[in-house]
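Below is one structure; the comments refer to it alone.
Shown here: the complex without one of its protein chains, the others still in place.
The block that comes next holds chain A.
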Amino acid sequence: MARTEKAISKTSVNPRSVPKKKTKIKKGYAGWLFASPWIIGLLLFYALPVVSSLYFSFTTYSILQPGDFIGFKNYSDLIHDHLFWKSIGNTVYFAVIFVPLSIIFGVALAMMLNMRVKGMSIYRTVFFLPTLVPQVALAVLWMWLLNPGFGLVNGMLDKIGISGPAWLGSETWSKPSLIFMSLWGIGQAVVIYLAGLGDISNEYYEAAEVDGANWFQRTFYITLPLLTPVIFYNLVMGVIGAFQQFTLPYTLTQGSGKPNNSLTFYVSYLYDNGFKYFKMGYASAMAWILFIIIMILTLLIFWSSKRWVHYQGK
């Protein structure tokens, strides 16, 4: 390192003594060397698996056996796979309902937690705490809360005279239950919204107040438009996360997706194929289809963002 610095200072003092090109190589050389653990790791453990999974998706690879090249057979088989479509249906259902709800609740919560009230840091902590609970623990906890017989939720519903559904045991209610659970872990997004709210310059509000705008107008004409960059970020991350939903439903049903496959999510089915049925080629094909779906959705959101995302100072 010291030598490189010397070389640089030499160049600046006497440009002719060391050719400029060589310095550049030398400088880059040290950089590459220091970055090499990361580069090697990235290529070996990230790029290589990604590329090979594309190849495997055209084979009958089973992890234990290399398998044969079968062209697009895995993809055409998937089209005729009933459970594949069911898993897509479940995943889309979850994403379509969960992501908007998480934005609405997240923004609302953030706005409440942004008020100037005594002990606000305590409230903020309370809402953030659930995100620290591991997904598996979250699943077990909610299995008890939503327990049809002795659960707290049905117990409370009972008190006000409603006999609650079987929640996770009912085909109609299993996915809504999952959405409730996921909404509980919304704290991460709320923190980002809070940062976004803090970023909005007070001048806008002062000006609006002078103009006589009420709370409603301030929220919908100042807060929300200026929060759109953050909402945009959370929307993209939320969609990606929702399509990769795995731990919660898999833990809740011990991988069975019961009742009636209503909790068989896309990645759960992918995992079963890869690691339980030894159909890694088939699973790789599923992974690439998922990648394409997420890619298209993300591109769509980016494309639409020009119409609804407003940046401050523009």
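Heads up, the rule we're going with is that a contact is a pair of C-beta atoms (placed from the backbone, for glycine too) under 8 Å apart; a residue touches a chain by one contact, two chains touch by 3 or more; residues count from 1.
Here is the rule we go by: contacts and distances are computed from a predicted model.
Not every chain of the complex appears here, and the one that does not is recorded in UniProt as "ABC transporter substrate-binding protein", selected from "Roadblock/LC7 domain-containing protein", "ABC transporter substrate-binding protein", "ATP synthase gamma chain" or "SPW_0924 family protein". Checked against the full complex, the candidates A:G149, A:G212 or A:G313 give a single residue touching the omitted chain, namely A:G149. Contact with the omitted chain, checked across A:A110, A:L168, A:L270 or A:V309, is made by A:L168. Among A:S52, A:S76, A:Q217 or A:N260, the one in contact with the hidden chain is A:N260. Residues of chain A in touch with the missing chain: 26, 29, 33, 60, 62-65, 67-68, 143, 147-151, 163, 166-171, 255-256, 258-261, 272, 275-278.
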